[in-house]
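Heads up, one of the protein chains got dropped from this complex, but the rest are sitting where they should.
We just call them A and B in the order they show up, numbering each chain from 1.
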Amino acid sequence: MANSVILAQLKREQILELLKEGKRLDGRGLEDQRPLSIDVGVIPKANGSARVRLGDTEIVTGVKIQPDKPFPDLGDKGILICTAEILPLADPNAEPGPPSEEVIELARVVDRGIRETEMLDLHQLVLIENKSVIGIFIDSSITDAGGNLFDACSYASVAALLSCTVPKYEIKDEAPVLVEGVTSKPPIKTIPVSVTMARIGDHIIVDPSSYEEACMDSRLTITTNTEGNICAIQKGGIDGFTLEQVIRCSEIALSVGTKIRKQLEKLM
Amino acid sequence: MMETKRRYVIPGDVITTGPFRPEQNVYQEGDRIISTSVGISEIFDNAVRVIPLTGIYMPKTNDLIIGKVIGHSSLSWEFDINSCFVGFLPAQDVFGRDYSPTKDELKERLDKGDLVAARVANFDRSRDPLLTVQDRDLGKIESGELIEISPSKVPRLIGKRGSMIQTIEMATKAMITIGQNGWIVVSSEDPDGLLKAIEAIRMVDAQAHMPNLTERVKSMLGVELGDNNDTINE
Partner (left out) sequence: MTQLMNENGIRCDGRRVDQLRNISIKVGVLKNADGSAYIEFGKNKILAGVFGPRDVHPKHMANQDSGILRCRYHMSPFSVTERKNPAPSRREIEISKVIKEALLPAVILKDFPRTVVDVFIEVLQADGGTRCAALDAASIALADAGIPMRDLVSACAAGKVADQIVLDINNEEDQEGQADMPIAYMPNLGKITLMQLDGILSPSEYQKCVQTGINGCKLVYEMQRKALMDKYFTNETQ
């Protein structure tokens, strides 16, 4: 049975009252994330995997690596594909069926966070240029939808990639053949960290929980890299942000991002 | 006084055999009386029942519940009562028998999203439960936070003779209305008191089946541990 949950009917005014005093319903400060735990190697059969729990949200991500054909025009790069699925057991309102626009957006935002930061050097994942490359599939299964799926999914995907092992292939008769027992570390160039913030009234809060998402005005997800650059952004929600707010958000994303990056670096 | 025999059971456990009356959450197979739930079995007075430790709210006549308005016709309001059944409050319960209100008049009294403290007037499985607000302390709830706990934990939250809920109310200065359906409304003028009350309720929900819960709740609230220990085991 679900633990005690403050239902989405919560009056916004009451949440705003608490926010004026710098408080949130679960006792956090405005820029505090919920407790975050990251475990890697949870699916030994996959090439890489991670389970992340961020507050009430839980995600299991697996990395599968296998030879593939390159995209046309991109014959000198390996393939990277991110998908996500909100499992029906994760949320009473989830329905099995083709992915919703919400989860498609989620997968594409996580994908861009990894791709735009150039986390992986895809040039190092070529077997035969223009013909055969290494394909990396990062699939996230959301097992408990408890708010801020963007960050949890991103941390799980990045952690699974950081800790994965890449099989070795040699070319025989123009085709890739697996070399058993030989693996290498993935070609990591930088570590992307996503930080999602919600605006409720004039207040910016980090890592919104489900009920905060239910009454937020707008949302901003910002992904930064190890070098301190801002590489991917997604604004969501029905309202907007002022210029000052988006700048403030970028500062928060950099400082919170640095903290999370320390946790992720240990996984390499 | 007949002793009550108690045991922890899971579905499929044979509680006893012989000429006993099967009551709640058990069934009879031949002469075996078997539990259908995870809970505590009781044999008393030639009857056998199981008190479940989990499960959704099943309405019972006379239960005090918190409901949320989800719609209305010109004859009644419909309520979400945290069950697979929808609660109905007839318009005449509020307006009286002689008055035929319009749909708009109903909407003005109670609109979608409004919380109400009500009693289950009648429930049998063939129809949805009928509600009433015709008692003192029943009716629309003007302010407060709605919190959901597992309905099976409600007795623990109340405590023996109300001791647990009184402890929480006094320590936090919050007013707490408990619905048997697991919905609780907490209101307080003091935001800190509100947060503490919510935390205490969450603790009970998470730890209801563990011993020494009262001490832990009191300790969290900063209350002195007196010798008034409530040791109800449900």
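Criterion: a residue touches a chain if its C-beta (ideal position, glycine included) is under 8 Å from a C-beta of that chain, and two chains touch if they have at least 3 such contacts.
Keep in mind that this is a model prediction, so the values were computed, not measured.
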{"item": "Chain not shown: contacting residue from A:26, A:39 or A:85", "value": "A:85"}
{"item": "Identified contact with the non-displayed chain, of A:46, A:119, A:206 or A:232", "value": "A:46"}
{"item": "Chain not shown, touching residues in subunit A", "value": "1-3, 42-46, 49, 56, 58, 60-64, 66, 83, 85, 87-92, 96, 137, 139, 141, 143-146"}
{"item": "For subunit B, the residues touching the chain missing from this view", "value": "7-8, 10-14, 25, 27, 29, 34, 36-38, 52-56, 58, 84, 125, 152, 209-211"}
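One rule holds for everything that comes next: only the chains that are shown with their structure count from here on.
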{"item": "Subunit B to subunit A touching residues, read off their complex", "value": "54-55, 68, 113, 115, 145-150, 152, 191, 195, 198-199, 201-202, 205-206"}
{"item": "Subunit A residues within the subunit B interface of the complex", "value": "1-7, 9-10, 14, 17-18, 21, 23, 25, 27"}
